[in-house]
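One protein chain is absent from this view; the other protein chains keep their places.
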Amino acid sequence: MAVEVIMPKAGMDMQEGKIIQWFKNVGDKVAEGDALLEIETDKVNMEVEAPADGVLLAKYYEDGEVVPVVTVIAFVGAEGEKVEQPAGGAVPAAAPAAAAPAPVAAPVAASVAKAAPVITTGYVPATPLAKAMAAENGISLNAVAPTGEMGEVKARDVVKYLEELSAEGKISVTPLAKRIALDLGVDLASIVGTGYNNKITKADVYGAAKAAEAPVVEEIVVASVGVKRVKLSGMRKVVAQRMSQSRTEIPEVTQNSKADVTDLMALRAKINEGREVKFSVNDFVLKAVAKALGADKNPLVNIQGDEIVYEESVNLGMAVAIDAGLVVPVLVDADKKSMNELATYAKDMAKKARAGKLTMDEMSGSTFTVTNVGMYGVESFTPIINQPNSCILGVCAITDEYCLYKGEPMFRKKLGLSFAHDHRSLDGAPAAEFMQALRWLLEHPYELLL
Amino acid sequence: MGKIEMTYKEAIREALAEEMERDENVYMLGEDIGIYKGAFGVSGDLYDRFGPERIMETPISETGFMGAAIGSAMTGMRPIAEIMFSDFLCVCYDMLVNQAPKLRYMLGGNHSVPMVMRTASGGGTGAAAQHSQSLEALLCHTPGLKVVIPSTPEDAKGLLKSSIRDNNPVMFLEQKLLYNTKGLVPEGEYTIPLGVADIKKEGSDCTIVTYGRMVHFCLGAAEKLAAEGINVEVIDLRTLYPMDKPCIIESVKKTKHCIIVHEAVKTGGLGGEIAATITESEAFNYLDAPIIRLASEDVPVPFCPILEKGVLPDEDKIIAAVKKTLA
Partner (left out) sequence: MKKKETVISKEFGLKLLSDMHRSRKFEEQVQKYFSLGMIHGTTHLGIGEEATAAGTVAGLEERDEIITTHRGHSQIVCKGVDVNLMMAEIFAKETGVCKGRGGSMHICDQAKGVWSGNGILGSAPPIACGIALTRKKKGEDKVTAVFFGDGSSNEGGCHEAMNLAAAWNLPVMFVCINNTYGMSTHISKVMKNTNISDRAAGYGMKAIDVDGNDVLAVYEAVKEARKYIGEGNGPVLVVEHSYRISGHSKSDGNLYRTKEEIAAWREKCPIKNFKAYLLENGIATEEELAQVEADATKALDDAVQFAIDSPYPSLDTVLDDVYAD
């Protein structure tokens, strides 16, 4: 019996995926777990694996095509077996998009995952008993259909879900893996274990979590003699495409200016005295940007197709360099956070980014980007706008400048700011006004604590 | 040990007589408890048997004789003061709140106040708002007091004997509508420890925590629910302070659902305390529905019998609540 290969849904807000390239042709023999093709989602690239041993019987889409999620894109089965593309392309069982993500059984990336692990986000109302049972069984409440009077998940709903799972095959999991799955919000039901009798192990859970967040950059050496050639793939490829696209599409203007941060540095030193976790300069800048944007939303405007979109939320994208490239976790509603909350939020996100544990959702929805290269001594640069944002603030180094301050010559600490904006949606004057407000905040740092 | 049938009132009288026989320091005082035999007839023949020195008829002077009971308890007697209606506790509230429960602690543990305050509590008699209240929540809010509320003749006798022997002030809330109800009482000497609840009916689907007169409503509802295949567990707390929390917690862990039924008004009532006890405990993680409190409406007890009945929980309301929590 032939097995479907579908376009996997790899995140809460993923609607479609693009086929970057097929690794196999129709008629090729494949083993379960072989990479069949590579796809690109909104943020990451991942490989789709063969769901079974056999032959690639059919493929319905070619390289470069964009396919809605859960659409059947190929079949793997016995040689000579007849298959037909399902009407509309979608997998019947998985058709209702609103249904629990667990049944989306598409093999992706890491060899252990049979579907994109469900990341628990958002609060699921559930009775205490239902919560306790879900925790004990290592399942995510997001996957359970609620029947409670007030829309809450009740114990019977969890029981029903568990029964359905056990009809498909019981979840066998080590206690440690269960706990880790719960911490990471990974639905065990979506993982095929690699342990004895398919028991899910710690490694399986980490693998599944990673698959959903940041695919591995694989090095494939194709040539030698002094030069290492690495196939452009995964995150590098996405970064490359996006940077080119931004530079090509956007008439970008960069305004360079400097803010006097002498007082800010003094305040920071004072506040950090005795604090276990210190505030960084970047924390102050993030806070100032959030506050400035809270008061002036012009820079949040962006162009999508032939529409201007006026964003309301101050969601700061924060560029973080990691080994595999660059990721931009998002600080949601940054203007509504106190200095302390925002600093903690930023540190958590940076930490997750470096550990490769960011979820798709944590990388979605930015309305403004901040990128900081100050620690490398850069004094000014022209940052590339992170689409669909129309602005990016490049934070540069702090330098000691001998200048006139209130009529007296003295050394002052100056922070370089390189602010790039999309001139299609934001003109120079409003951009400059925003920067003026931002500098004022940085120069009156106590305002940031109010 | 055999059992004999008697009324709630007779069981109380037996406990009083047995304890007065057993300990010469035990005596009763209160209004019209002698020749009149008590407003509800609880004293019966006690005046004839023990005489006016042991069954002391007091002036209509609750503060005076409650204070006297406290003073004599501090000095070695074991008085049993009868307050005709629990509503009259308010007339001597100082003695109940500032004196009896406080003295031991305030005096550094140098004294104890071993006394029982018996009173007729609850409504249903058409006596209106000054003769019908259920004031147990006020009493449980006073560290130093113990609060007992029996629902059956057997419990009434065993608990009263323990209350009389207890070395603390014990508020013994008799249910006036239960005085003439009958039940089987063990023959001979027995006591029932304070602070231990009784599971009046075991069940697996929903826990009903209740006490006093409402126990019987709950058992009636339980029977009807059983006919529909719903198996409730009825816990009779019997002692409200100290409360048998482990019993409640274990039951809720078993049934995953809980309703609380009491005759006292809902706001500030013990139902809230019981619910909080559950949610503060490990039983919280076993709950599969919100806890429901069934109690009197927040209204002074009305005189008209239709109104009075209407504001109280009854079997139908209990059944509906159980079904709602299990829905």
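Think of it as A and B in the order they're written, each chain with its own count starting at 1.
In the analysis below, a contact is a pair of C-beta atoms (placed from the backbone, for glycine too) under 8 Å apart; a residue touches a chain by one contact, two chains touch by 3 or more.
Everything numeric in this text was worked out from a predicted model, so none of it was measured.
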{"item": "Contact list for the unshown chain, restricted to visible chains", "value": "B"}
{"item": "Residue among B:Gln130, B:Asn167 or B:Thr267 touching the omitted chain", "value": "B:Asn167"}
{"item": "Absent-chain contact - pick from B:Met28, B:Leu89 or B:Leu103", "value": "B:Leu103"}
{"item": "Residue of B:Ala39, B:Met77 or B:Leu326 touching the missing chain in the full complex", "value": "B:Met77"}
{"item": "Contacting the left-out chain in the complete assembly, out of B:His111, B:Lys201 or B:Lys324", "value": "B:His111"}
{"item": "Footprint left on chain B by the chain that the document does not show", "value": "27, 53, 56, 58-59, 61, 63-77, 79, 94-95, 98-99, 103-112, 114, 143-144, 146, 167-168"}
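We take it that only the chains that are shown with their structure count from here on.
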{"item": "Distance between the centres, which are taken as Cα means, of chain B and chain A, whole angstrom", "value": "62"}
{"item": "Contacting residues of chain B [partner chain A, same complex]", "value": "256, 284-289, 327"}
{"item": "Residues of chain A defined as touching chain B within the complex", "value": "127-132, 149, 154-156"}
